[in-house]
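Excluded from the complex is one protein chain; the other protein chains are retained at their positions.
A, B and C are the chain letters, set down in written order, and residue numbers restart from 1 in every chain.
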Amino acid sequence: MGLGRMLRRGALTLGALAAFGFAFSALRATPALAQQGQPIRIGAVLSVTGPASFLGDPEDKTLRLYVNRINQAGGINGRPIQLIVYDDGGDANRARTFATRLVEDDRVVAMVGGTTTGTTMAMRPVFEDARIPFISLAGGIEIIDPVSPFTFKTPHTDRMACEKIFADIRARGLSRVALISGTDGFGQSMRAQCQRVAQAAGITIVADEQYGPRDSDMTPQLTRIRNTQGVEAVVNPGFGQGPAIVTRGYAQLGIRLPLYQSHGVASAQFIELATAAAAEGVRLPAAALLVAEQLPQNDPQRQVLIDYKTAFEREFNQPVSTFGGHAYDGLMILADAIRRANSTDGTRLRDAIRATRGFVGTGGVVNMSATDHMGLDLSAFRMVEIRGGRFVLIGN
Amino acid sequence: MRLSPRWQFPFRARWATLLILAAVIGTIPWFFPSGFYFRVAALVWVTALAAVGLQVLMGQAGQVSLGHAGFVGIGAYAMALGPKYLGLDVLLCLPLGAIVAAAVAFVVGRPILRLKGHYLAVATLGFGMLVTMVLVSEVGITGGPDGIRVPRAELFGWRIRGGETFYWIAGVALLVGVWIALNLQDSPSGRALAALHDSEVAARTVGIDVAAHKLRAFVIAAVYGAVAGGLLALMNGFVTPDAAGFLASIEYVTMVVIGGLASVPGAVVGAALLVLLPQTLTFLHEYEQAVLGVLIMLFMIFLRAGIVPGLAALLRRKAA
Amino acid sequence: MNAIQPRGEVLLRAEGIGISFGGLRALDGVGFAARAGEVLAIIGPNGAGKTTLFNIVSGLYRASEGRIALDGQDVTEAPPHRLAARGLSRTFQNLQVFFRMTALENVMAGRHLQERSGLFADLFRLPAARRANATTREAAMALLAEVGLADKAEQPAGSLPYGALKRLEIARALATDPRVLMLDEPAAGCNPVETEEIDRLIAQVAARGVAVVLIEHDMKLVMRISRHVLVLNQGRMLAEGTPEEVRGNPEVIAAYLGTHGAKEASRATARGAHHA
Partner (left out) sequence: MLAELLQFLVSGLTVGAVYALVALGFTLIYNASDVVNFAQGEFVMLGGMVTVFAVAAGIALPLAAALAILVAVAVGLLLHRLAIEPARGASAVTLIIITIGASIFLRGVAQIVFDKRFHQLPAFSGSDPILLAGAAILPQSFWVLGGALLVFLGLFVFLEKTLLGKAVLATAANRLAARLVGVDTSFVLALSFGLSAAIGAFAGILITPITLTSFDVGTLLALKGFAAAMLGGMGSPLGAVVGGLLLGVLESFAAGTISSAYKDAVAFIVILAVLFAMPQGLFGRRSVERV
């Protein structure tokens, strides 16, 4: 055991760790500049890949599209926006790291993002500690209830979706409901909310089935529901391809009960995946984006929705989803607040966002306050039914 | 199959490794331009701690585990559930999580470790999936897929928070973890593990209780994982079932193999690589995944025994 | 060999051992007794069941019939590591060396049973673990010296030549301080000089009062060092006795000449005769 060997080992370990150090210094690539007319840095941590990419991808596309548009139109108060997007792959731990990076390293003035409730909740303390406004794009009610000073969200909550669906079921004179939920965050969170509000809405939940977000066949669960006595309607909290497979299985088994999907499938793509035949008659609560053209001419949202829809579909050649719409709303609320505050100071920006009144977005008309960091009410949700392969607005 | 020699740590080289690691942990903060770097580095140390545990099981004892993240998850959720349901101080939950993980490993390990190779891999995979499934499905208790909050720790009235504090906590934890793993490697128990790794038959005939020693390694790995998971939860103030997921388990295995299965510091280097790569590759945007995949393949093709032993062999050849 | 030398006590006794593999009767009614200070050789043509017998006696396989007693106590069902703790140790025909370790570490691993330090001490490098390391290293070095591998101590086992590995396995087996040592073809593949060394080593070990059981094809070695010889053929005992008795047994000669082992046997007999 010579000294030479020991030194070699030492040198080797040192070398490996030096490489590690280099990797660190490579991280410093983003220079922190502070000049006149400097861009306004806005951060976004989105689940562009991974299990929630179905949501994160259109959010990413929308943010990039509209930041470009704002910049081409001269920016905000004469300053361009610099958008910094990180992909967390749906992982909360990674999201947390990127959030820290946005705050500490990129020094963003605000954040629009957080695709899932899980990533949002993991990132929230970072922005709260740094006193930087954080507009989340996730549905979970716990994001804003109770209110945290710097955290906002644009989508409707899953509790609202449950209430909307249950109200529609009651209006049909039905009350006994079967749930079939995805085991992803979206599905589980909405399932819990539905169970919570069921009683108040006069609904009894008589069956509670689940499926994995990647499962390829839900007929066993649906068979079970079919064989459960007294089921009058079926509700499917979930997003991604799962609800499409549930809808297909529903048709395959010839179940005749009303089927409700959630706002998690609010995209024309759902009909394509589930096939128009199987999806016929399926109802879901959704933002008005899906039925923009069917809105009356005097609806305040109509023009905003048609503009967003046209812009997105022309740019990316794929159908819009309400998820991209959430990102649009978040970005626009923020831009509006920066304009009004004429400042990028965290607290003043927060106050400006809180003061948002009558903002017309894709999700509805937003009225924020110190106690309501979402600013939407149930009227922002429209009940739509799929008829002949199209979403049709049904009277509320 | 080609065998790479066991990475031995005679007395002085062992201390050299620890010294270098301590020096790195102690000095790199001087070069950090912002608080974010403390966060990433702390993440590297914590992840490395979990990887070192897996190195004990896979590298030293030669037993594959595709469920290591399951123990990380147990440790992490102990930090959230202990305070919430048992009213315990969150810091007390760190050892508690380790004890629970050790107990689970002890019970589960007994039957599972009778399996070998790929069969063991699939059994541990099943264990990891079971843990994730419970975390995901028991929404009422665990918060489900959206995760659960972890209270902030207080020590004598001082709130433990901030990237810098966690950097030092994680760094010291890793140093202790590496010290223990190196101790083990150069001890009677470590030799027993290395022996059963090479030839179970021969190990048994020299009196090594193979089943008992495998179980010990499994429990040790579980404790490492749980402590790392606990620290991670404390750092994040939040846990989701991803921490226990299959992909996380695969990542730990990749770290240990890419750094060098036979080497304790290899696990640290592997963890550093896999935590830092996604951070350095963000400029590639959508090409990030593809490049990450190519890099993993290249590392394994050109440094088959892993980075640390592979570079050691290169240096040796240069020197000769 | 001195025929009137008093015989040692029986340390290992196997009786009526039988085992089948997929309907094939590999061993049937085989038994032997190994005595302290004596070398018992088990010979027979390839496929006679010698290694299977070793595997059963050392606890790797479970016999379907028969009993094994070690030191007068029944150990028929005991796993290998328990047998090792009771003083039975062995080597392998197809090397089972710890290839990733150095030669020294191989032998140190063999000292496992003599090490008295708990897992806790090992993890935190308490004095008990450090003491164990030091004493084990010392004992292992002595054993390496005994088999003539002291200069190879720090070499990875994987880089050692075949003959050295054979001796390394013997050193590792000796490291357990066995009372019964079972060697499966210790001289196979070794050159004459190495064979000589192994020969000397076995005699030395036996002289310490260890019961040595040996499988060997090298008849010269067998005739020279064994006190007692057991001949197996097709899973059955063909003959038993002193080397001289066995060599003269016509059945043994027939078995050897009639089967694959013919060449070896004739060569061995010729050599044996010459030697005698």
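Following the convention adopted for this analysis, contacts are C-beta pairs under 8 Å (C-beta built on N, C-alpha and C of every residue); 3 or more make two chains touch, one makes a residue touch a chain.
Given the structure is predicted, the values throughout are model-derived calculations rather than measurements.
Residue B:A123 is the one among B:L54, B:A123, B:A203 or B:A248 that touches the chain missing from this view.
Touching the chain that is not shown, out of A:Y66, A:F166, A:F186 or A:Y211: A:Y211 (per the contact rule at the top). Considering A:P220, A:G281, A:P300 or A:G389, the position touching the chain not shown turns out to be A:P220 (whole complex). Within the complete assembly, residues 1-4, 64, 111-112, 114-116, 118-119, 121-123, 125-126, 129-130, 133, 137, 201, 246-247, 250, 253-254, 257-258, 261, 286-297, 300-301, 304-305 of chain B touch the chain that is not shown.
The omitted chain makes contact with chain A at the following residues, 48-51, 53-54, 57, 183, 209-212, 214, 216-217, 219-221, 223-224, 227, 240-241, 244-245, 248, 251-254, 269, 272-273, 275, 277-278, 318.
Just so it is clear, only the chains that are shown with their structure count from here on.
Nearest to the global CA centroid, when each chain is reduced to the mean of its CA atoms, is chain B.
By number of C-beta pairs in contact, the leading pair of chains is A-B. Among the remaining chains, the Cα-based centre furthest from that of chain C is the centre of A.
Chain C has its Cα centroid 71 Å from the Cα centroid of chain A. If each chain is reduced to the centroid of its CA atoms, chain A and chain B end up 33 Å from each other. Residue positions of chain C touching 2 or more other chains: there are none.
Residues of chain B found to touch two or more other chains are absent. Contacts from chain C toward chain B in the complex involve residues 58-60, 79-81, 83-85, 89-90, 92, 96-102, 105, 108-110, 112-113, 115, 117, 119, 121-125, 129, 132-133, 136, 156, 158, 172-173, 175-176. By the touch criterion stated above, chain A contacts chain B in their complex at residues 1, 4-6, 8-17, 20-21, 23-29, 32, 48-49, 85-87, 90-94, 96-97, 100-101, 103-105, 116-118, 121-122, 125, 129, 140, 142, 183-185, 188-189, 191-192, 210. Across the complex, chain B meets chain A through its residues 10, 12-13, 16-17, 20-21, 24, 28, 31-37, 39-41, 43-44, 136-137, 139-140, 144-147, 149, 161, 163, 232, 236-240, 242-243, 265, 269, 272-273, 276-280, 282-283, 285-286, 288-289, 307-308, 311-312, 315-316, 319.
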